[in-house]
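Remarks on the structure that follows.
With one protein chain removed, the remaining protein chains of the complex are shown where they sit.
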Amino acid sequence: MLNIAVIGCGRIGRIHAENLATRVPGARLAGVADIAAASAKEVAAQFHVPKATVDYRELLADRAIEAVAICSSTDTHSQIIQEAAAAGKHIFCEKPIDYDLARIHASLSAVKKAGVKFQIGFNRRFDPSFAKVRELVATGAVGEPHIIRITSRDPEPPDLDYIKVSGGIFLDMTIHDFDMVRFLSDSEAEEVYVIGDAKIVPAVRELGYVDTAIVTMRLINGVLATIDNSFKADYGYDQRIEVFGSKGSASAGNRKPDEHLLMDAAGVHEAKPLYFFLERYAEAYVLEMRAFVDAVLKNQTPSVSGNEGLQAVVMGLAATRSLRERRPVKLSEIA
Amino acid sequence: MLNIAVIGCGRIGRIHAENLATRVPGARLAGVADIAAASAKEVAAQFHVPKATVDYRELLADRAIEAVAICSSTDTHSQIIQEAAAAGKHIFCEKPIDYDLARIHASLSAVKKAGVKFQIGFNRRFDPSFAKVRELVATGAVGEPHIIRITSRDPEPPDLDYIKVSGGIFLDMTIHDFDMVRFLSDSEAEEVYVIGDAKIVPAVRELGYVDTAIVTMRLINGVLATIDNSFKADYGYDQRIEVFGSKGSASAGNRKPDEHLLMDAAGVHEAKPLYFFLERYAEAYVLEMRAFVDAVLKNQTPSVSGNEGLQAVVMGLAATRSLRERRPVKLSEIA
Amino acid sequence: MLNIAVIGCGRIGRIHAENLATRVPGARLAGVADIAAASAKEVAAQFHVPKATVDYRELLADRAIEAVAICSSTDTHSQIIQEAAAAGKHIFCEKPIDYDLARIHASLSAVKKAGVKFQIGFNRRFDPSFAKVRELVATGAVGEPHIIRITSRDPEPPDLDYIKVSGGIFLDMTIHDFDMVRFLSDSEAEEVYVIGDAKIVPAVRELGYVDTAIVTMRLINGVLATIDNSFKADYGYDQRIEVFGSKGSASAGNRKPDEHLLMDAAGVHEAKPLYFFLERYAEAYVLEMRAFVDAVLKNQTPSVSGNEGLQAVVMGLAATRSLRERRPVKLSEIA
Partner (left out) sequence: MLNIAVIGCGRIGRIHAENLATRVPGARLAGVADIAAASAKEVAAQFHVPKATVDYRELLADRAIEAVAICSSTDTHSQIIQEAAAAGKHIFCEKPIDYDLARIHASLSAVKKAGVKFQIGFNRRFDPSFAKVRELVATGAVGEPHIIRITSRDPEPPDLDYIKVSGGIFLDMTIHDFDMVRFLSDSEAEEVYVIGDAKIVPAVRELGYVDTAIVTMRLINGVLATIDNSFKADYGYDQRIEVFGSKGSASAGNRKPDEHLLMDAAGVHEAKPLYFFLERYAEAYVLEMRAFVDAVLKNQTPSVSGNEGLQAVVMGLAATRSLRERRPVKLSEIA
């Protein structure tokens, strides 16, 4: 059994806490921390957790705790990673590691030096539909990949306050799609070009941001990729991918809450996609945590490592610069 | 919080135990019983259950326990229901109550006399797709229902030993479909006619049973219904329903493990349906138990009552007689 | 080139005339007849047809004409078949041959005696989707067939005047489905049982007819079949089939006018099925006529012979009796 603690009991922290407590064989949720004492206590009570605290350092100091899941706000990730690594804890960290490359490098160095396991929370890699597409690519079902297409649209925009500290759409939202491109292609990007506009939240324009965008990329292995993003799809969370290659196409469509079909005089109707990431990726959250716990218990390198966290941010920074300078930007200009 | 115990820790008992322990707000899994001590202990250990026993009567005697979920073998249901009712426990019971009408009536009388809540485990009513079809019917989306069609095929036959004590396909397998017809139509059946054959497990023929069947029914409210069953669909568990009415058709298709699509030179391919009832109805098992706990806590009558359990058996007996006598059989000949 | 004439220039006659004139290689539309002179002339003018007449006997007397397509009203089929056969013409005849078994037998005897080719217009056998299902069955893709399911619903009821002379739903509408069962199973039926009601056109009840029905059948080769019919599906023409067997299931769904998908706040919507038989089976009408012309030119027996026309009527008569007598009826009681 792996004793693991959750740091940060917000929305995503609670999900990981619940999964660790009830759906991850081999894991024992040994502690929770949140700067709001009430949150930590509530989660602890709900899931039979022996230790709840406002100070994550208390968990890091607990020798019985072998691993931590860092679910606190992004600006604290780098600091906590470095402390946890120094304390010899294995680390699962929500994405992104940080928006700043220097702090990411510092975090990853600390992890490397400590020799602990590290997994970044790119949960979509564990979505059964996306994982199946990746498997089809890996087993050659589509031949040599030529084109990757991703549609990734949220059902509603985040709060403006959140947007202001988010680093912009490419670092906050597209970062998942950048990782998906890497996951599906097994390649780094060479050059990124974006076009975008503020169509949903006009105020993002003054921040130099956009809320609607199309990204195109050349990858080093020759694959061409395109991503389209929007802050708001009126019909719900729209998450689709396709890998097209010399032998065919593997794609994944949206998942619905149910499989009903209504045929009436007005047409043929079915359910909208699952509303948002909590619903759509519920299974992926369980599976990524199982993979992390499994990797630690078996002393294996997690499949989603620190470099994954780094590269997606580099792509996000390249996209951000492409938007500003209205030209294709090479990744070598960033990293 | 409702203190509830699970009696019978086999496959389905474990599912209810896990759900009660981790996914049913308002429930506290307070005890488990199984005639195999190891099974009871294992489940208790896994889900932090304070009491594990080989004797369910110990749970019935525990005044802190307010409700029980009866998941033991069918032949014990009637006895346990009556004892649990006498002990004032609210009762969730796996289907069927019994194959014998007298014992069903005795059970339901005991429940009625004790004034406890009773819910029968017709889990499919809680499947999101089927529930949505029912909702569409109830809200008039298909107008006046005219025809109900159900396809219900297992991915593999049960063991012959199980078949021998199962009462035959109509009491063991079609019973769920009979309940679904009642659920979708809000009506009792008037007359049942079946045709069938032994195509999968030839040995069932000697038992007077079939493993492949088509059932047709006139319902009292005028709806016409047809069900087709098979013990073995090579592509997995096939569970589809349709209600056709004066304004349209509402149907529910199968649910897949993922939403991938592969297009290649050989065709366009997608995933097979979820394999069997544990996968397909995982969500339904959670939702039915939430409904039961909720009904008890709010002092409401559960939506799936004892009469549901009775009527489906009556339909199964009528179908069994129709098979033997090769003629349409009225339900009034049975009950 | 085969010189062929069309007898009867109503709705279906015009379709065959147009197809023969423009879409059937090897055919030359050499004459048309209709009891309404204007209809015959109009069709002749539209498709460059050299001969138009009110008297089909004029066409039969024309030695240059080698084949006829009989598209006149059902009550004239038997007479025209016998005369055409006597005149040595190859015959394509719209379904049904007749409602009367004696007249069918007389027609088929005349055909046999004359040694001319005969094809009955069971166009659905040529529908690309249905033909593909049949091909999958024939090539063993579903293994040994166990269950056949057919849904066949019209978008709107016929006129009451038409219904009165139609012979009832089983001879007029289900007859196509009976033929489809034979086509898909390669077997005759043994016993038929139906339930039905008048839900769309109450006046059919007084005729002893129904407009909504479920048919079940045992076939001689052991396949079990079920058909559901309705005179009125509010969402359009609903034509679906399924063959389920030991290795899988082959089915055919409805065809839509287009492949659009609209996702909005209200749901996900697509087009309704093609409205009625003229739209749905447009391609089938071309293909059946190509098959007929091809069979004549190559001196082969058409794949849809006179016996097809006979057996479907026998099934329809058995169903009609089953409705009246509320019991399963063996085909041997009819033929």
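In this document, chain identifiers A, B and C correspond to the written order of the chains, with residue numbering beginning at 1 in each.
The working rule: a residue touches a chain if its C-beta (ideal position, glycine included) is under 8 Å from a C-beta of that chain, and two chains touch if they have at least 3 such contacts.
Please read these numbers as outputs of a predicted model, since none were measured by experiment.
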Which residue of B:Asp264, B:Asp294 or B:Glu333 touches the chain not shown here | B:Asp264
May I ask which residue of C:Ile35, C:Val54, C:Leu101 or C:Ala271 touches the chain that does not appear here?
-> C:Ala271
Full-complex touch with the removed chain, picking from B:Glu18, B:Asp177 or B:Asp234, is B:Asp234
Residue, one of A:Pro25, A:Pro50 or A:Gly143, that touches the chain absent here = A:Gly143
Could you list which residues of subunit C touch the chain missing from the display?
-> 18, 21-23, 48, 128-129, 131-133, 136, 141-142, 247-255, 257-265, 271
Against the chain that's been left off, what residues of subunit A make contact? List them.
-> 143-144, 146-147, 149, 151, 153, 191, 193, 195-197, 199-200, 212-214, 216-218, 222, 224-226, 228, 230, 232-235, 238, 244, 246-249, 326-328
Touching the hidden chain in the full complex, which residues of subunit B are there? Just list them.
-> 233-235, 238, 263-273
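In the analysis below, only the chains that are shown with their structure count from here on.
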Averaged-CA centre spacing for the pair subunit C and subunit B, given as whole angstrom = 42
On subunit C, where are the residues touching two or more other chains?
-> 233-235, 238
